[in-house]
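The complex appears here without one of its protein chains, the remainder shown in place.
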Amino acid sequence: MTKTEELLGIGETLGNPLIDSWRQGGGKVIGYSCTYMPEEIIHAAGMMPYRLRGTGCRGISIADSYLSRTSHCSFARTVLELALTGGYGFLDGVVYTNGCDHMRRGYDNWKAQRDRPAFMHMLPVPHTITDHGLKWYEEELVTFRGQLEDHFGAKIEDASLRQSIGLYNETRRLLKELYQLRTEKAPRVTGAEILRIIVASTSMPREKYNKLLAEALEEIKSREGTSDYKSRLMLVGSASDDPAFVDLVENTGGLVVADSLCFGARYFWDLEEDTGDPMHDIAVRYYHHIPCPRMYGEYPARLDFVRSVAKASDADGVVVQTIKYCDLHGVENAMLDKSLEKEGIPVLRLEREYGPSADMGRIRTRVQAFLERIGR
Amino acid sequence: MIVAGCDVGSLSAEAVIMRDGSILSSQIIKVRPRPEQSASEVMDKALSEAGLAYGDIDCCVSTGYGREKIPFANNNVSEISCHGRGAQWLCPTVRTVIDVGGQDCKVVRVDENGKLMNFAMNDKCAAGTGRFLEFMAEVLGLELEELGPRSLSSQQPIAITNMCSIFAESEVLYYRWYEARDPVDLAAGISRAMAERVNALVQRVGVEQDVCVTGGVAKNAGVVRALEEMLQVTSQALAVDPQLVGAVGACLFAQDHLSKSGS
Amino acid sequence: MTRAPTVWEETAALLEGVSVLPEDYGAVLDLARSLPPDTGAMLEAFIDPKFMKMSLAAVKIFGRSLTDILQKRSEGKKVVFRAFNFPPEILFAMDIAPMCTEAAGIIPMMALGGERFFDAAIEAGLPETLCSGHRPTVGMIYDGREFKPDIIINAGAGSCDPNAKLHEYMAHEWGIPLLNLDAPYYHDERALDYYRIEFRNMVSQVEEIAGVKLDYDRLREVVECSNQASELYLEIHELKRAVPFPLPNIYSVLVQLAKLVWAGREETVPFFQIARDTAKDLVAKGQGAFENQRVRSLWLYSGIYYDMEIWRWMEKVGMVYLQDCFSWFPDKIIDTSTIDTMIDGLAERTFNMPMTKQHKGSWDSPEGWAEDMLFLAKELKADCTVFSGHLACKQAWGAYRLMRDMFKSELGIPSLRLESDILDRRITPVSVLKERIEEFVSTIA
Partner (left out) sequence: MIAAGFDFGALAAKAVLMKDGELVSYGIGDVRANPERVVESVMEKVLSEAGLSADQINCAACTGWGRRRVSYTDKEVGELPCLAKGAQWLLPSVRTVIDVGGQNSRALSVNDKGKVIDYNLNDKCAAGTGRFFELVAKALEVDLGELAALAYQAKSPAEITSQCCVFAESEVVALLNEGLDLADIAAGVHDSTVKRLVAIAGGISIEEDVVMTGGCAKNERLIDGLERLLKTQVVRLSHDPQLVGAVGAALIAEERLRQS
């Protein structure tokens, strides 16, 4: 098996052998929900951050008596279903942000269960970008750091934080290098592969990941690029850890050469500074990273990012997808649709359910028609 | 040059055979359990009507939700493109095509060459699709074909409030049998409810004249009229059965395919 | 040639006309019958024959508010769109016309009939799953039937995504300055300090954008008027503990007109005085506002607004509507001694508005949704709760099950879950809601 294959396989299941052996060695794993939660703090405590996802969930039932099938997004419901049915048994703690109404209520419902992880923390992030907002966020990070230390009896030194920053910046640099390879004229890596590689980063010890990623990167660099595609697409929208969806788009003939997703570019795009005050550096980086649609008033920044990345990657069109009931992306996508089409960038708006589903046939028809529309 | 288009949808399957840009034969059948069965059956019929055999077809394009499963097709094109292309070919002034099929409703904008410019399609709910009308016709004890003509004479359409087909079913049942409402008024209410759902989708891509309505629902005069009123347009009549438009479009793509590979 | 009246002009004229009707239900019915069916039905529903004075005073508030805003605009003053959870007092003191976006869409649509404006917003590309609260106003603008605001204020960023996101949409779509007030997750001193900064920033931004200055004398007048209304509101709240219940169900709707649309203006005071006198009188006599009170229901979130007739219908089936989350205003009387105490007091009041207070944090946070509703249930002697189930309210739906379980374990009272769009009657026919309510009442009574 090549290093690339090894890397691509890690996120295919919810847990994996690397997590198992980490735990057997006495390591703790902390689940988290959103890119506004700095992994560095968990890492500096000697623990492994793991991003919650819905991989492998077969249907939702228990969660639907807490969240509603007719008003909540299927990603939040899937995560809660796994939480309530023991899917995340490998977690020692969980930290959520108030990323969106669906996820924060998912946290409330999980926390209300008798059988829940011993450590559960909410990290509230402001919804606007201001000076006092940054201060609030940094205070919250300090509180979170303290709670982690208290609960697990771990000491988080500034020095280890700075080390973690270095390590995570290294990941970001590697991923950006990889990302460049997808934007070439004949890309050497597909969109589905990129997603799998990013999902892997949130599901294994970081030191190992960086090493594996560096090795895989070398392999990928030596690949032949592909020109066997109808159009180059950029993918934008709701949280998506589901490579099957990208596979579907790419199997229809559209190569995904860029994205603005939280399991994508938004996760690694921005680097951290190291000014010697690590908590502040972390706060600045996370608070100001490419904003999620949950940050109100930041639409111009998000549009700029989509526009510039679409241009840099020479995308022929942008697919903006929303998981049904997701208002943040639903409204955002309505705005993007108008803004981009006005500038002559074709947009396909998709509303979908999270996870593998027979609905794929209907989505495939739309994607195919979009490719027929924009095909050169 | 003989080309064929085969459109396998969720409720019906159509085949059209064209020679040098004119239609030789066309057939419509109800779908069989498997798309390949439907495709063979409808194509067999169209071929025999035209007095041709499979070997005579220079190129065949499939479309519809079963399009990837058709063994004798050389290529497949989405039904969205096919409907746009087919309708514009049949009526060259058409720029907006509203296709309401069994479970899908789509609105397609095309340019003067029938090329797809933009489109919208219903998402997770069957309200505003042909299946909705089927349910309603069944509840009223009418044939699907009767629903449209019956609704036209209504003076007082009854508002159908449920958007879900299943709940609308019992709503209509209740009005019909336990409040003894006039089926004509119910049929008109159903047409309006249907047209409203379709209109919501139309507005997403916007209307450019001329407009034509295709798909099975195009045969329902009640829905078409309600829609025309809402959009303030007149739907262009097509020279062929509106259900065939997708298959006609597929034929045209088959022609393209041949001329491209020929050159 | 005179131009046709706009939606708001037409609504203002209608309601102002209604508010000066004689106190004679026959006159209301005569008027109602002369109007289009939807308009007439709305009028009949809003005006309770047994409590005409109270109803007319409330109708007057809304009519007045529209007239006043239109007048201001014609004088070249700026108009702000703000959601219901931003109390308008501070804007009055800057001579800015505050339009409550939800009320400005829903009430005219109710008054003039139809659902056209819900759909216009969807047709423009907004998702169908978005809250219907603002859609009518957005729809009126898309249809060219109403004007765009000069400034948009969103006061509860963090309490409801659809609400906040739609404000961002409007601002971008129409190129209008947007002021967000970020309401932090917690409800404590630190959060309030944060919110006070947000509030003050908002004031100076409005001053800058509109080229106005906060008028301190006017502010004092407005705050004093608002305080007076708050005192009356709280006095009425005490009276609501009485069994039988001394107010008509519709009071919970009318009070929202006074508090959410026009707080700080003199038209609200007579309404509260009439309501207080009515309740006081009935309590003294040991009477209820209506007969046959079988169950006392606390509505955990909002009421149902698409068919206003349902409020009196509930009285007929024996359901007392104690109140809901959106008619809960635990106001503190604002200290008017200095400009700072007034601004900070208004900031705090804004922070305590319905939804902002209960829904920005976790469901069971101190002073959050669970605590407030439990408090009200105990105080008002509720024997059941009802959730109106507005489909767009993801934050409320996401904690309803927990609320339901809590009421069962803490107070042993049952809860009814409805599923509806509280404004668009096409989502759940009112007959279905009535059936569910009737079934509930007969099952638990």
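Each chain gets a letter, A, B and C, in the order it is written, and its residues are counted from 1.
Going forward, contacts are C-beta pairs under 8 Å (C-beta built on N, C-alpha and C of every residue); 3 or more make two chains touch, one makes a residue touch a chain.
Note that the structure is predicted; figures quoted are calculated from it, not measured.
*Asks:* Would you mind listing the shown chains in contact with the chain that isn't displayed?
*Replies:* The chain that is not shown touches these displayed chains: A, B, C.
*Asks:* In the complete assembly, which of A:Ser21, A:Thr70 or A:Gln113 touches the absent chain?
*Replies:* A:Thr70
*Asks:* Consider the whole complex, including the chain that is not shown, and state which of A:Ile30, A:Ile60 or A:Leu141 touches that chain.
*Replies:* A:Ile60
*Asks:* Which of these, A:Pro17, A:Gly89, A:Pro300 or A:Gly361, touches the one chain of the complex that we don't see?
*Replies:* Per the contact definition at the top, the residue touching the missing chain is A:Gly361.
*Asks:* Given the full complex, what residues of subunit C touch the hidden partner chain?
*Replies:* 401, 404, 408, 414, 417, 419, 427-428, 436, 438-439, 442-444
*Asks:* For subunit B, which residues touch the unseen chain?
*Replies:* 10, 33-35, 65-66, 69, 103, 124-126, 129, 131-132, 139, 164-167, 169-170, 173-174, 176-178
*Asks:* Tell me, which residues in subunit A touch the chain that this view leaves out?
*Replies:* 58-66, 68-70, 353, 355-359, 361
Heads up, the rule we're going with is that only the chains that are shown with their structure count from here on.
*Asks:* Mind checking the centre-to-centre distance between subunit A and subunit C? Centres are C-alpha means, answer in whole Å.
*Replies:* 38
*Asks:* Roughly how many whole angstrom separate the Cα centroids of subunit A and subunit B?
*Replies:* Centre separation, subunit A to subunit B: 40 Å.
*Asks:* Can you pull out the residues of subunit B that are in contact with at least two other chains?
*Replies:* Within subunit B, no residue touches at least two other chains.
*Asks:* Among all residues of subunit A, which ones touch two or more of the remaining chains?
*Replies:* 324, 351, in rising order.
*Asks:* Using the touch rule from the top, collect the residues of subunit A that touch subunit B in their complex.
*Replies:* 324, 351-353, 359, 361-362, 365-366, 368-369, 372-373
*Asks:* Touching subunit B in the complex: which residues of subunit C?
*Replies:* 119, 122-125, 128, 425-427, 429
*Asks:* Touching residues of subunit B toward subunit A in the complex: what are they?
*Replies:* So the residues of subunit B touching subunit A come out as 65, 77-81, 104, 115-119, 121, 123-124.
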